[in-house]
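Structure first, commentary second.
Note that one protein chain is taken out, while the other chains of the complex remain in position.
Coming up: chain A.
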Amino acid sequence: MAVEKLFKDEATEEKGERARMASFVGAMAIADLVKTTLGPKGMDKILQSTGRGHSVTVTNDGATILKSLHIDNPAAKVLIDISKVQDDEVGDGTTSVVVLAGELLREAEKLVGSKIHPMTIISGFRMAADCARKALLDRVNDNKDDAEKFRLDLMRIAKTTLSSKILSQDKEHFAKLAVDAVMRLKGSTNLESIQIIKKAGGSLKDSFLDEGFILDKKIGLGQPKRIENANILVANTAMDTDKVKIYGARVRVDSMAKVAQIEGAEKEKMREKVQKIIGHGINCFVNRQLIYNFPEELFADAGILAIEHADFEGIERLALVTGGEIASTFDNPESVKLGHCKLIEEIMIGEDKLIHFSGVEMGQACTIVLRGASFHVLDEAERSLHDALCVLSQTVNDSRVLLGGGWPEMVMAKAVDELARKTPGKKSHAIEAFSRALIAIPTTIADNAGLDSAELVAQLRAEHHKEDSNAGIDVITGTVGDMSELGISEAFKVKQAVLLSATEAAEMILRVDEIITCAPRRREDRM
């Protein structure tokens, strides 16, 4: 007799063919959703939030789109995860990885349909991925030793990354910004010291890179607006009043004069605190919390520049770049590390006044000020620039560079095809399928640009049949062009990550033969 009931109420189980179909369909749906954003002529999506305010985001960034989706399909979630991982690891190629995984699954679906065991497909995919990676490694370009050429590589990578984004019109300008910023980091991948400030107004072209740190705050009233050789104390302390934190504490007095005395004493305490702070030998004081009028005036009298209400991120970064530490007690001046910088001054960006710290201790720090017509544009510009910065900082460490525009896919596809021919048995079908999935990427790029993809990809394939071809899709003119002449490059690390994680994800989804959906947790259970 069969087991009558294995699962709890409402828990469902899908088996075998059905389970596989469900995951294939889910994953492909996700891939198709972001497919149109691929490439320099990819389209954007509006993300309309159902939350409060119905805020609207316009974006082209695969990771951003995917991470804000409502998804119920488990396989689709796997794809979203690989896109996230890709974003964290290398920052770019978030769309490509999902599209490739989707295409792999599409091919796999057909193979499964023709009764090839999923495990055979997986082993074929593995061999193909390995071969593709080797093919890429053979063709990488490494200009690490030649600083001049390396910079050119970086510029090219930045331009290629940016060309699919909103910044494409001013990609020259932004590529330069990004490369300059990353070069300042000198090999570190700590993007935290690159600060991005968004200010509405002006056009994207007015964006600039600034050496130093900019704080979007105001200087207190009556205080110096310019300080040279500043000693900065960064603090997180209450500058309103020091309260007794015991609940219900109160003072009983019997006359008005005593109340006045207590008030006086409170003022005196604040004055002492200010004196202690001043005693650190500083001329700039940055606090995370509010500074009330009274201490503000005391600072003004002492000729100290005091900045109140700097946000958490702001002071942490400021402490980092000026080499100081965030202090919250001021009894031991010798134990507090002060930050230093050459010059603090007030600058105007657009209509707003900001505080500029230049000549900071940490030379790597810099600020990119983005200008743009509206917040949609600025947000999207920030995302795009962030992608470029990520890729560049990765490339600085791993300086291997490939050509772009569908070139790497064609190179891989060619190598994989050759492998398929050599491999006996059913596996060769899977390997062949892998190469078809790879070609889907240039096809999508061409499709998105409104070009005749079948024609172009066929031309491209013919071109690649020759040895050492540099052919790729030139989306601008809509023809097959020489990628090295056009200066379209991509980082090897990005491509490798795309290849490997897409294969892994596809493999994972292929292995699934049963989906068990657990019963949703009920509210009543808690009662």
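Assume contacts are C-beta pairs under 8 Å (C-beta built on N, C-alpha and C of every residue); 3 or more make two chains touch, one makes a residue touch a chain; residues count from 1.
Here is the rule we go by: contacts and distances are computed from a predicted model.
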Protein name, per the UniProt record, of whichever chain is missing from view ("Collectrin-like domain-containing protein", "T-complex protein 1 subunit delta", "DNA topoisomerase (ATP-hydrolyzing)" or "Glyoxylate/hydroxypyruvate reductase HPR3"): "T-complex protein 1 subunit delta"
Option touching the unshown chain, where A:13, A:172, A:228 or A:452 are the choices: A:452
Residue among A:198, A:309, A:340 or A:376 that touches the chain left out of view: A:376
Residue touching the undisplayed chain, where the options are A:229, A:275 or A:293: A:293
Sites on chain A contacted by the missing partner chain, in the whole complex: 28, 32-33, 36, 41, 43-51, 54, 56, 58, 60, 65, 68-70, 103, 106-107, 166, 169, 200-203, 221-222, 241, 243-244, 249-260, 262-263, 266-267, 292-294, 296-297, 300-301, 348, 351, 373-377, 436, 439-440, 443-444, 447-457, 478-479
